[in-house]
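One structure is given below, represented as structure tokens, and several questions about it will come after.
One chain of protein is taken out of this complex; the other chains stay put.
When the chains are written out, they are named A, B and C in that same order, and each has its own residue count from 1.
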């Protein structure tokens, strides 16, 4: 059964230095507040997994939390570069960042394999691309029936997965809807999980297109209203597109970023909007 | 775009002698009316695929439509044997029936591979069972990352998949809900598909736990109210459990079965309840 | 059929199976006795028992016994309704399910189960049984398996005609060699009592007897030279509360 705790306690219990951490949410439901709590708690040497690092990992990378990034598309959607990510890769600042790079199809299948308790997944992908020779978790595999050559990708098995959802009930059952991306697989592939939610309700009435994660498949639930900001939670909050645009200038400069970090993360309290 | 036609026309257009045909529906939403239409049209030499052959394939096998059965559990749920299936396997009546036998997990993954355009799927399954040496579509595969030995099953790629759903809209988009089993995968793995529906509506309003198959992924839609009987369509009809019990005596005897077939299938019209 | 003791063999088996389920466990349930047992446990000592049906319902909370594995009441009361591929791939396969129930047409002394064919050969058997269904992977991946089956010499055989689901294979170490990650069958509940695997040999031993069952009956109704514990546990009969709860469930379930 999931424990319902504060965000501070959830992150302290679930995330340790050196962990492999996945924070998922495909544009929608990105767990920003939890990411900021990880920064505040000073976690280090994390291997961060996320299909689209987005601003949340730009912030964690810039704050020096990450040793390695596993990803498939590292841009500021509709805006441009993730400057903290680029600074880490191009100049090793604030520390060198090892990368393990995939395509979306590959990353999605790596989560599927993790959720299914398999060591790898099979797809038609990567053939002819430069990723094959750069990424050790991509290999060729032969169909035992047809002899056809396909691609295998290694499962991801995060120590912790963190997601944001619209709501949970008092037993810790979690419900999310709208664009639910790869979150179910990310939670099921992990050893531990943290789910921040907009609200905790008495009963989860059925919703179209909803994914339900039963309480016994989740470790910690924390109530964090607006915990996806500047991403959004459908039917609760709207995406703060201006924040994404403004981020470009903040992240472009190391000092500006440092001031942003001090003011909006280090000196903010757990779960307050940033 | 799916064509909205009569059941008779849908089956005539989609199902040919010698085809590999999957009719899916896990207890719920079994496309009985379509199965009876296949019998009425006198199709022969079919390879029938279905996780649980159930009464629908007992009827098709007894009627002599099938050359081969691909399946994972061939009983009358909660009642006992499928006598027409047993008679075919044990005594070759009305004709010998080749079988290709899997577990549910294996069959489900074979449909997944078919839907995904892959020649095989990987699972932890079958190890130590007698099925490994009897079924050619089960082979060992080695993980290219860990060296672990797992099981591969060959994809199924039916010529035609037939399912029953609650409803479609006038464009042929199909919606089903409740226990939706492996129907999405069965349709997506097939070259052609027929969907019978309880009703055709102007708009498919969103439903909890609904699966939607877009019109362009379906070949034919036919309106057949109660087309799942004696199975059921959640929110439309209820399962006729008495029919399942009564079937035992009907199917146990070749002549009784023959009379049932004449009265309830051959002399019934397309789509009438049987 | 109610015996002179005031309860039937089915009721005794069902109650014994229900007692094996602890609150909060996750349980992969089939129709018939297992479903009755799981729902009885949920109605009595294990209100947070999580019922998972292979039709794709997680956390179903039926107030009557479902009539089929795909009974609408399962979907209507479940925490989550998912596809059949998902139930096997994301929930059963990774070892998330604590207990799985299995039946058997034949079971051998190492707990291997046959539900495929009896007699003849595979292509032309004397008796063609329904086959595997979910059983092979339930037997492989649930943390533990409970088998429920009536004890007869035809069913309890030295060697099964076909291995549909692996118990302990040919003995110790076989599950590991085969890569089966669950612990295997931890008990066989019959109409006579309970058999559990000998930790050294993996052979099933009769370690608990139902009220009024003699050791001699066990030997007569087992097709191998079954060991009986020196001091077999005496299984208490169904309590009035257990019986009442079970009969209430059945009364609410016409046709089951």
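Here is the rule we go by: a contact is a pair of C-beta atoms (placed from the backbone, for glycine too) under 8 Å apart; a residue touches a chain by one contact, two chains touch by 3 or more.
Everything numeric in this text was worked out from a predicted model, so none of it was measured.
Taking the complete complex into account, the chain left out of view touches A, B. From the set A:31, A:74 or A:144, the residue in touch with the chain omitted from the display is A:74, counting the whole complex. In the complete complex, the residue from A:1, A:105 or A:246 that touches the missing chain is A:105. Of A:44, A:95 or A:149, it is A:149 that touches the chain left out of the display. The missing chain lies against subunit A, touching residues 26-28, 51-52, 71-75, 77-78, 81-82, 85-86, 89-90, 101-105, 108-109, 111-112, 123-131, 134, 148-149, 178-182, 184-185, 209, 211, 232, 234, 238-239, 241-242. Taking the whole complex into account, subunit B touches the unshown chain at residues 1, 115-118, 173, 184-185, 188, 204, 211-214, 216-217.
The definition used in the following text is that only the chains that are shown with their structure count from here on.
Any chain bridging subunit B and subunit C, meaning touching each of them, is among A; the list is complete.
The chain with its Cα centre farthest from the Cα centre of subunit C is A. Subunit B and subunit C have CA centres that are 28 Å apart.
Distance from the subunit A centre to the subunit B centre is 39 Å, each centre being the mean of its Cα atoms. Counting partner chains per residue, subunit B has residues 123-124, 148, 209 touching two or more of them. Residue positions of subunit C with contacts to 2 or more other chains are 89, 93.
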